[in-house]
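One protein chain omitted, others in place.
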């Protein structure tokens, strides 16, 4: 049963953990936590090369209505990321340069919104990163209540307030707050492992050998032929 | 009943009004005229940071057929924008660098096409801006008549010949020609108002206070709780 | 009946022909071969201005499984382009910076994949071009066999191993290997013809005259009126 | 510039013309008027075999808001069809069994809505036909004004109040009111012509002969070969 | 962090409450709980007129892998509804007549799956209702673990094990288990209220009067004109 509520206090992960997860990037963090937590790939950055991590302040919004964004900004701390889910599919431009100005003034790092955004030229110039499903000039009303800092589904992914949001060119991934440190450990292990692999591959070692795949491929039944005429 | 017709003379808005609307940008113009006139958000620019305004020379085209574009170019004046609607959904590349060369030679400012476009690397280098629903190398034939300078639906929006088309990174909006001056007045009022708001928000004034929302939120039933456990 | 097979030897087109086709670009090559061979326009480059041509090493992959990519890399020669079709629609990120490192080490020029790709910031920095249907951080498993160097359908287009793949900002086109030289001849004729047209159009000659369309338009029934009130 | 207006009086086509157009069906009417006027094919009936024709009472609605439907019903006459366009893409269920009850009480024949509809089991039982883009239980608010009996774009097609709407299993087509009689004449000619063709085709006459296509095919360059090995 | 887990015991709502919610139908239940809980409208029944309610046994599945469905069936009680969410968008036919046979043998009432289903002719004949995003003959493997009876996102909606799932021609709605009785009360109030409204509307009372909208419309600024020429 829907409750129009705004929750003032949320728990956040340790800021150094958040920062370190951001450096790992989305693909690595996603792998490190067992391939869960990814928002659908229709969520795209409005400009290339943005990379952020922060604590989710979540917003459940009505389609075409950005009233709750104003409520949420007041409840943010520096380093937070706004995460907006909608009660129905929508592409209206619920966020523009005025809200971004307010966000930057309060130290909010980014917006992740399962709807549209506008003023993208201004947002790009300001360096305020946004991941959205659409770009649209269509403005919104402030008529119907939603909620702030309740669990929301954004682009197919459950996000709890205080979860760590990591976003870059590859998309957006969410890490459950209580597991952030553990995920970071796994991500670090993965990263150092990858550096080694990268060097070996750059030296022309084949993936088939490096990952020791030849036996498994044969066992699975892969047949090599010299020419397609041999089939 | 479909008539294959090309209309030679259309009325255009005042060129200074058109120029001023272009400076306002799509989001502002859309708001200023009461949130109508926007093309669907699948219409995207082929390169970032383009911004134009011009008088619509409209084209009703058959899918995969760009014959009418040639007819339309001859009927354009410098400062016009070609607006192409199709009789069925289509992504073929109906426009490329040769047509763009011809457009630039005649002072045509941009293309807005509810279909595909090709040679986008060349168009980008030439600085000829296009808003389209797709990029596709698929060329087109010149077999079936359409019409020029009749009312067309482009990306869900009715466009009359001579309407003012404004396009930027946020999309494309159409202003009915007879209302262009009035819309410009409202857009200007909006813009100066926004500058003031931007400054206040940058100084950490909250939207909740600046827009005086707290009373309305309470009246609508928004409940603040300290913690989600208080729900 | 599906066979998990990897074909070692494929025929390739002449490398100078391949190079020359790449210079022609996708739109010209597509026209030159009679408007066939184009992949669907949802295939987009991960960064602008990339342009490549190469011999297709084809991969039939299971959705969410990149095992066969490792098999394919070993079978490539410098100048090849990996072309991946999937047995079901999929957007998972089946290719990232490690595989790209391996590809570059072996002289592979590009990837064309009817699925997702990840690490796009890294791939952009490395200058390894990819045309894909999606960008997604979702990684993949190595569990189920596919095939390498068999005919595959990629983005709606049949690709045979050894076909010439040309890709740029306009998309991706495939030229059947045995016809590569003939297509190149037609593309060259087309290009020189276009240079002349471009100059005439830049000098304000109208397409209606250059293409001698006025008679055909009249015959087809196009009616010119001075004003829409004359209809 | 948007005006929240409801127009009381519209002109309608002759009721016998409307009825006769309905008997012709969508495909025939669409052909008869030169292949224009068709709504996009995503508009589908909620149950099979419905067939209606009526005068359009048009509604411009805000997404997720069905306030104007109530305004429109009062302005309808028996035999009218409600046609709803939205100011942004939306799938909410803006119409259900209560509104259908009211429509039937006032002799309204059908609903054509570029949004969602709900209570489809009830509507089917009542025999109230609807063509919509979606079925969705999501209800709507009554908060923001739109307009009634102004020109609207519905599913990509301009509809003027009083235009004749014809809908069946093949979709929805709109006939401009002033042309309804002329379109009916053409549709009738077409229909009688088709009966003759149907009989000839049923008697195994080939389309190639009946339409006298062989010469044109040869002229266009079609080559017959006995076997694909002859290519 | 993903855990491959199967939870044996879940709490369920009272069976009479579940049955009564099913009789209310999706649209009424959705309204009664404040317009939340609806799955996206792409979830459609495989045959018309099915209507069910039951307790959710939730499944988190890998795309193209139905291993966890087998695990879940063993954990069901009669009256349960299987609810399947996937870790990535997928349309493979993860469920067919064999699994449906097993489900019916164990008293499972229905399947709600954010993926594909197959053998739909058999399922229809058996009377086993399914709501899915696709119909596809593509079978699935049993290779990668997911989870059973953990919170899942299905078609954009969070579903907790034991929640009440109501599904009919209008789609699928989820009621949080602890609130099922309260939602039922509101739904009942709504339903009796609707019967009265239906009768009044059938007697030609206008919605404008029954809902007392005329004053609000005027206050909001709606203008009535006799003819469009009066604008």
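Each chain carries a letter (A, B, C, D and E) given by its place in the written order, and its residues are counted from 1.
Heads up, the rule we're going with is that a contact is a pair of C-beta atoms (placed from the backbone, for glycine too) under 8 Å apart; a residue touches a chain by one contact, two chains touch by 3 or more.
Just so it is clear, the model here is predicted, and its values are computed rather than measured.
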Contacts of the unshown chain among the visible ones are B, C, D, E
Cross-chain touch to the chain not pictured, restricted to D:41, D:78 or D:178, is D:41
Who touches the missing chain here, E:98, E:189 or E:231?
E:98
Chain not shown: contacting residue from B:143, B:199 or B:218:
B:143
Which parts of chain D face the unshown chain closely enough to count as touching?
25-27, 30-31, 35, 38, 41, 44, 48-49, 51, 168-171, 173, 194, 197-198, 201-204, 206-208, 211, 213, 216-217, 220-228, 230-231
Extract the touching residues of chain C with respect to the undisplayed chain.
1-3, 33-36, 38, 40, 87-89, 151, 153, 156-158, 176, 179, 182-183
For chain B, which residues lie in contact with the unshown chain of the complex?
62-64, 87-92, 138, 141, 143-144
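Here is the rule we go by: only the chains that are shown with their structure count from here on.
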Geometric centre distance via CA averages, chain C-chain B, whole Å:
30
Hunt down the residues of chain C that sit against at least two other chains at once, touch-wise.
91, 138, 144
What is the shape of the graph in which nodes denote protein chains and edges denote touching chain pairs (line, ring, star, complete, other)?
other
In contact, pair by pair, are chains A-B, A-C, A-D, A-E, B-C, B-D, C-E, D-E
